[in-house]
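Here it is, the structure in full.
Up next, subunit A:
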Amino acid sequence: MKHLLAALLLMTTPVLAEEGHDHDEPAHAFEIGGLEILHPWTNATDHDHALLFMDLHNEGAAPVEILGARLDSGVEGQLVGFRMKGGEMGFETLPPIPVAPGRQLALAPDGLAIRFDGLEAVLEEGHHWEVILLTSAGELEIDVVIEAEDARQHGHAGHSH
Partner candidate 1 sequence: MRDSWDSLPVLAQDLIIAGALLLPLLVIGGVLMRGFRPLPLVRALMWRFRWANLLFILLIAVSTGMGIGLIAQERGLRIGSAQAAEKFDLVVTAPGSELTMMLAAVFLQPSAVPLLDGVAYDRIANHPQVQIAAPIAFGDSHDGAPVVGTITDFVTYLSDGRIEGRIFARSGEAVVGAAIDLQIGDRFTPAHGRGSGADAEAHEGVEIEVVGRMARSGSPWDRAILIPVETVWEVHGLANGHTFEEGDRIGPPFTPELFPGTPAVIVHAGELWANYALRSEFTVAGETMAFFPGTVLADLYRVMGDVRQAMSVMSIVTQVLVAASVLLGLFILTRLFQRQLAMLRALGAPRRFVMAVVWGYGVTLLVAGTALGLAFGYAAALVLSRIVTQRTDILVTASITWAEVNLALGFLSAMSLLSLVPALVVLTRPVVENLRQ
Partner candidate 2 sequence: MAMPLQISDLEVRAGRRMLLTVAELSAPAGALIGIRGPSGAGKSTFLHALSGLIEARGRLCWGEVDLPRLRPERRTAFRARNMGLIFQDFLLFEELSPQDNAGLSGLFKPRRNREAIGARAAKALARLGVPEGTRTVGSFSGGERQRVAIARALATDPGLLLADEPTASLDRRAADALIEDLTGLARAGGKTLIAVSHDTHLLERLDRVLTIEDGQVTEDTGVQAA
């Protein structure tokens, strides 16, 4: 029934454009080559696969490509896009996506994500998850917040900072 509520909310409230992220806690923001990474998060899971979400802003002067991600253990995460095909929901593997200077890119449920398969450990709500983000500007270790199993957005969404 939780989906029902979420979808009803979606139907009745106008979807607001993303709010500013200017005063985020430092722990939830990372930066590499001018690319700012905000609120990386994922859902708690005991499956061996997970989707990684985040907001990206290119504050630099050069485009940065998002290539994917990997874990310390060597497990690789691939860039995927949610697609509705023939009434079935699914994900499609995507090539690297560039973020032009001054532009932003959201990785969010039912949209873009970085998908991990073959995880060795379960992801527990409230814990953190170390992931290495792969970009054309280099590799960056980010700290991913593990939200509830059924969360549709990160814990800070909807706050007006």
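The candidates were selected such that all candidates are chains of the complex that A comes from, given by their letters.
Throughout what follows, a residue touches a chain if its C-beta (ideal position, glycine included) is under 8 Å from a C-beta of that chain, and two chains touch if they have at least 3 such contacts; residues count from 1.
Since the structure is predicted, the reported quantities are computational estimates derived from the model, not experimental observations.
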| item | value |
| --- | --- |
| Given options 1 or 2, the chain of this complex that touches subunit A | 1 |
| Touching residues on subunit A, where the partner in the complex is candidate 1 | 1, 3-4, 6-8, 10-19, 79, 81-89, 92, 94-95, 97-99, 103-106, 110-112 |
